[in-house]
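What you see is the complex with one protein chain gone and the rest in place.
We just call them A, B and C in the order they show up, numbering each chain from 1.
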Amino acid sequence: MSSPPDFDPSVPIGRGLVLRNPVAVASGTFGFGLEAEAMGQIDHLGAIFSKGTTVEPRPGNRPPRIAETSSGMLNSIGLQNPGVELVAREYAPRWADWPVPVLVNVAGASVEEYVRVVSRLDRLPGVAGFELNISCPNIAHGLDFGTEPGAAARCTAAARAATELPLVVKLSPNVTDIAEIGHAVEDAGADAVSAVNTYLGMKISLRRRRPVLPGAGTAGLSGPAIKPMALAAVARLRRVLTIPILGIGGVASAEDALEYLVAGADAVQVGTANFSDPSASRKVLEGCLEFARSQGLGRWSDLRWRGPEEAGTA
Amino acid sequence: MSSPPDFDPSVPIGRGLVLRNPVAVASGTFGFGLEAEAMGQIDHLGAIFSKGTTVEPRPGNRPPRIAETSSGMLNSIGLQNPGVELVAREYAPRWADWPVPVLVNVAGASVEEYVRVVSRLDRLPGVAGFELNISCPNIAHGLDFGTEPGAAARCTAAARAATELPLVVKLSPNVTDIAEIGHAVEDAGADAVSAVNTYLGMKISLRRRRPVLPGAGTAGLSGPAIKPMALAAVARLRRVLTIPILGIGGVASAEDALEYLVAGADAVQVGTANFSDPSASRKVLEGCLEFARSQGLGRWSDLRWRGPEEAGTA
Amino acid sequence: MTVAQAEAAALGASELERALDLEAECTRLLALEEDLFEVSFWAPEMARRARPGEFAQIWTGPDHLRRPFSFSRADPERGTVSFYIGAVGRVTRRLRRLREGEPVRLLGPLGRGFSLPQEPGRSLLLAGGLGAAPFPLLADWLLGRGEAVVWLNGARSPAQLYPPELLPPGLAARSQVTEDGSLGRAARVTEALPAELSQFHRVYACGPNPMLAALWERLSSGSAAGRLEVSIEAPMGCGFGTCLGCAVPLPSEGAGYALCCRQGPVFPAGSLDWERLRRQPAHLE
Partner (left out) sequence: MTVAQAEAAALGASELERALDLEAECTRLLALEEDLFEVSFWAPEMARRARPGEFAQIWTGPDHLRRPFSFSRADPERGTVSFYIGAVGRVTRRLRRLREGEPVRLLGPLGRGFSLPQEPGRSLLLAGGLGAAPFPLLADWLLGRGEAVVWLNGARSPAQLYPPELLPPGLAARSQVTEDGSLGRAARVTEALPAELSQFHRVYACGPNPMLAALWERLSSGSAAGRLEVSIEAPMGCGFGTCLGCAVPLPSEGAGYALCCRQGPVFPAGSLDWERLRRQPAHLE
């Protein structure tokens, strides 16, 4: 995929890691990249964010695990993953040969668990960096790190101490003020933030008179429905953070991605759209490059909105 | 509209106010009821929640004020309203003749402003109660009362002291834990809560490289897109509150309304759906009554989900 | 007029009283150049009620808000109403694919249309691109009342021009301008105004905000100022006065906003704040 002449589509996201372009794929929507690699569907990507990885293998939540909603979907996968050991031994070596950096999405029930996952993978060839998932709404206590600035900072600082690789922290949108959390993790050493993870939601089965998904019935909402909220979150973060922001939420087209860049993101991650269209991220990238070409962009940040010129209310 | 035999469709929401049925219309989506009354479109309603009313008339935000999103809409009306004085003198006397209770949605920039609106309308014929809008995201400081339990409680307590009429408090969903706020306002004397108001969102114009809506570009997201989140909020509130809950968010059909009753609401408010279909609330009610009949419901609360039977994760 | 006065004035005067909300079948879709088309629906009672400048809210399904379109024709004899539409986005593109017999929901007539002459005289119709939409119906009514009607048809390029062959017969005069000059004079509508504006008893204009603002600038100081009526667009949530979304700025600071759907979409040009209107995005998003 060629870029427009005199246009540098790359995006630095910290510690020397430069994405070739601003289109990545979001954790949990691309597995560990192996399915897509087999299809030849990874070469164009700016980065791959792996499925959330924990110390021990996790079987995940009992089914059903997903349900569709208006312009969105709910998931309660429950961090099904083969555990860090298998990721280290089987997946990382494969990633080492790929032309795309893979950042491992890390989850845990305690600061110590986060650190153990990071330490095990640190400096392994194939692991380009980490994305701390302090915001997964699907496991007990998963929320706490993401909703309290102190806890978010502690988790970030501990991971920071365990690696020299780029450290991205993925923020929860289920908070009163996302900027407060963003600020805390920037101070604690995050190289970038991802915004956002899924929104807490529920689907009800009227026939069964209970939630569709098991247990408490809550799950994470993603897809086009959340884009307006995620854009607002990114714009809010841009006001207070100096580090790069990876915008996430309902990106399905180049326009969506470019809107995130306007709102203040440095790059985007394509999530749910990968499910309905396995080549979504490729189309997003192609459209973005075409836009840059036709608009004669100098760099992506030319697109960025610099804030309101005038007062907010009339 | 006839109810099934032996079925009582009414819903008490506190202080002796009993809605004939659980289908009301949401503040800001039905004006002050006058347009609909002229069309003969109010007789079926359980209640009308008026447009947000402030002490002084407000011209509202500058346009554009609305934008469509995937399965939702953004609004930044900015509480345009004619002020409490006109509501008291011109509207309330008309409401007094209506077969439907009208609750006035109250907004303000300080506790004192809320109290002044409530005091002016208290005991006026035609005013059946109040809904405190402590959650409007569209005016400066509007958010504060709704996002901090202490402030929410103070505002509620002050309004409580100013009226013996039913007092409903409308909660903001833009918080880390809505149950905490709900708890605070129940303790402070709210007779019921409405959940939820709009979610903070933004739409970007790629062509203009800025938000579509003026000022900071943020606005309130409503419509089917938010239903899964609002249902989760209602279910969460049901766990901790004893007072009635009015469920709001994306109700456009009888199924939607009944889902809220399953999740724990006592009644619902139809909002954005009134715009695309002026007879939406009538259809919602008819469908609910038909469902009650066909399912042989004893009362609406038979529908309510009582919580997970088993552990949340497998 | 203050906000409070405006609200009071509106008391009880509901536009919805005369609106119909019905399912109407497509009777004809005339595809025109580029993405323009004229679509007609079977809605006899609405065809009888529709007045020039009024609009209907069209709904093609539960997944979107209704969309406003001016009546471009209303034929009580055939029982049809028609709309002249540009396929610019989701719903208009869906409308363009309508087939005969397929239904949509129509809510209308809504809004306040053009004021019509008590006694015949001369009218000037200034159409910018899609702004021509309400004029076939307006011309019908004017001509029916014995008015002499001059139609100035403008657009950026011929493909965006209201099709000359669809112009109503019986016009006193018609002229075409395109900005690129490939059809008619190379000019903007505002540059091609007849020299003697004072001869017109009424001037009606509809088109992009910048065109209308430029027009007002030209006319505001002259004798035609009080005779100019414009049809304005604003994004609409409901179309019938309850969402307060369709605010149109009024000139004096305290006056606030008018509702496009209820006090408009047709306004006397002098009643609006052109300074603020001009700054508003020409093409809304």
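Just so we're on the same page, a contact is a pair of C-beta atoms (placed from the backbone, for glycine too) under 8 Å apart; a residue touches a chain by one contact, two chains touch by 3 or more.
This is a predicted model, so every value here is computed, not measured.
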{"item": "Selected from A:112, A:277 or A:290 as touching the chain missing from the view", "value": "A:277"}
{"item": "Contacting the left-out chain in the complete assembly, out of A:77, A:92, A:121 or A:181", "value": "A:77"}
{"item": "Absent-chain interface as seen on chain A, which is shown", "value": "28-31, 34-39, 51, 57-68, 71, 73, 75, 77, 80-83, 85-86, 90, 203, 205, 207-208, 212, 224, 252, 272, 274-279"}
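By definition in this document, only the chains that are shown with their structure count from here on.
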{"item": "Centre-most chain [mean C-alpha coordinates]", "value": "B"}
{"item": "Rounded Å distance, chain B centre to chain C centre (Cα mean)", "value": "35"}
{"item": "Intercentroid distance (Cα basis), chain C paired with chain A, Å", "value": "46"}
{"item": "Between chain B and chain A, distance of the C-alpha-averaged centres to the nearest whole Å", "value": "33"}
{"item": "Interface hub residues of chain C, defined as touching at least two other chains", "value": "63"}
{"item": "Interface hub residues of chain A, defined as touching at least two other chains", "value": "70"}
